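Right, one structure below, let's go through it.
Note that one protein chain is taken out, while the other chains of the complex remain in position.
Up next, chain A:
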Amino acid sequence: MGEWWTTVPIGTSMGNYDISSISHVTMSPLRQNNLVSMYSSLPLSKSSYNVISAFCTEDNIPQCISYMNQELASLGLSSTCIEASSPGGAGLSTVPALNAMYELLQIHRRNMGTLEELEKEQLKKSSSMEHMQMNNSRLKDQLELSIREKSGLHETERQLQLKIKTLQSCLKTEKEEVQKLQSIISSRASQYSHDAKRKERETAKLKERLGQLLVDRKDKKLAIDVLNCLGRSDGKRSHWKTAKATASHEGEMYKSLLSDYEASQRALMLENAELKKVLQQMKKEMMHILSPRQLSTRGATADDSQDQADSDGEEKAGNSSRETLDQSCEHAREQLTNSIRQQWRKLRNHMEKLDSQASQVQNQLESNKEVIPRETHEDEMERMRHEVQQCKEFIHAQQQLLQQQLNTSFDDETAALLNDCYTLEEKERLKEEWRLFEEQKRNFERERKNFTEAAIRLGREKKAFQEDRASWLKNQFLNMTPFTDRRRCSSSDGQSALSIRSEPEMRISSTNAQLAKSSTYATFSTPKPTQSAAVPSTTELYRTLRLIPDGSSSRHSNRGCWQESSTIEDADTRFKSRSRVRCGDLSIFSLDKKPYTHRECRALILWP
């Protein structure tokens, strides 16, 4: 297509040369125009117009028209003919010109379309060509590679063949070597044996010579010296060497040989008999095995019946052979072996038959298995489903029954039982609590008693103190007056001293008891002071406590009490002077109780 397209304008232009006498100059732009139009159509119209304007002038209009007409005719547009509007005039008749133009445009457009198509085609072709080329090159590469490979393989093959050849030659040489060596060995061996023989002969000759010499020398030393000759070990006298003796020796020898052979024969006979027995037994057992089958399948086939006949015959033979077992003659042996052989053959046949039957049965089974499934399988499935359903129901019923049973039993019996259990437990717990409570109560009681005692004592002391004060006041009063001196001394000694002395002893015993208890009833004993505070007034208590001081106890805990006294100090400066003595007892409490008891103590101290 491309070629055709390119040649056509040239052809027309060539025709132009022949037909028209248009100058070369005018032709060239047309050509140019044609060439340009191959690339772009839009600028073509402009340029062509410019060129065309140069193509037609005022002067050559008729020529132009005729030229155009000719051209149009050559293009096959002979129907439309451009005519001058007026002969010789400059104007053109418009319709044909426009028609011609339109036709030309149409042609041009068509050409452009085909051009485009062709371009596309061209592109496609070129790309496919490129692809082809690439393919081609690749294939070429491959070819080259395979050729190279082939040559390599050829090379290796050649080398291998070479190697084979060398190996073959090696083998040949080795074989030759082996042969050579073998021949060498054999020659050496023969040489050696020859030499050995020669040497041996020589030594034999030497020995002979030596013996001869020894005999010739009449060696005196060679002698036997026996005190008196001994008798033969068997007690017989020696015999002369006679022909008879040699004959007897021969006889003896043969006798011993014979006895040996007899012994061995006997052994063999025994062995043989054993083996025969085994054979007989085997035969019997075989027959035993075979007979029931034959009975069952008697007359089933001709072959079987023939077998049966054979076996009958053999049975007879077997019996006869059993009878002749002891004879062990050739005939009997033959019979026996023959019968055994036949039996064996039959047994084998039987076994084969059984095998084939078994395989058939198996096949049948297998085939049955393959055929049957549809119905039986479904039936079976149905049955099984049914069974499963039944089982489920059964289980359900059982479950229900079980639950019922459980419910009923739980209501009256188990509930009571459980309740009993619970109440028992509760009771136990309550008992325990009650016990604790009782204990607590007792403690409280005891403490209360202590405090009441203390209170009573305080009361008594108070009374004593009052009395003391009264007496002191009385003394004071009397001191002011003359002649009271002697009476005062006697009274102070009498009552107050006595009361003071009795108090500390009681106190110590009580505190000791408390100390012993404090470790066990720490929790109970802590609230004791607050509770007990209500019973006697604290001031009174402390006044009594002030009386506790005892030499031994205070000294024991002197160290510990200093620290505590310091904490007390800032809080209670009023008691500072006396605290050193008192805190001995406090520290005894604090050492065993928890630290907050100090605060308690402080509170107690602060109370007044």
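Definition applied: contacts are C-beta pairs under 8 Å (C-beta built on N, C-alpha and C of every residue); 3 or more make two chains touch, one makes a residue touch a chain; residues count from 1.
As a convention for this text, contacts and distances are computed from a predicted model.
The chain that is not shown carries the UniProt protein name "WD repeat containing, antisense to TP73", picked from "WD repeat containing, antisense to TP73", "Superoxide dismutase", "Small ribosomal subunit protein uS9m" or "Actin-like protein 6B isoform X2".
Between the chain not shown and the residues A:K197, A:R383, A:R446 or A:R460, the one that touches is A:K197. In the complete complex, the hidden chain is touched by one of A:E119, A:D141, A:E177 or A:D260, namely A:D260. The residue touching the chain not shown here, chosen from A:Q106, A:S169, A:T246 or A:Q364, is A:T246. Within the complete assembly, residues 196-197, 200-201, 203-204, 207, 210-211, 214, 219-234, 238-239, 241, 245-246, 249-250, 252-254, 256-257, 260, 263-264, 268 of chain A touch the chain that is not shown.
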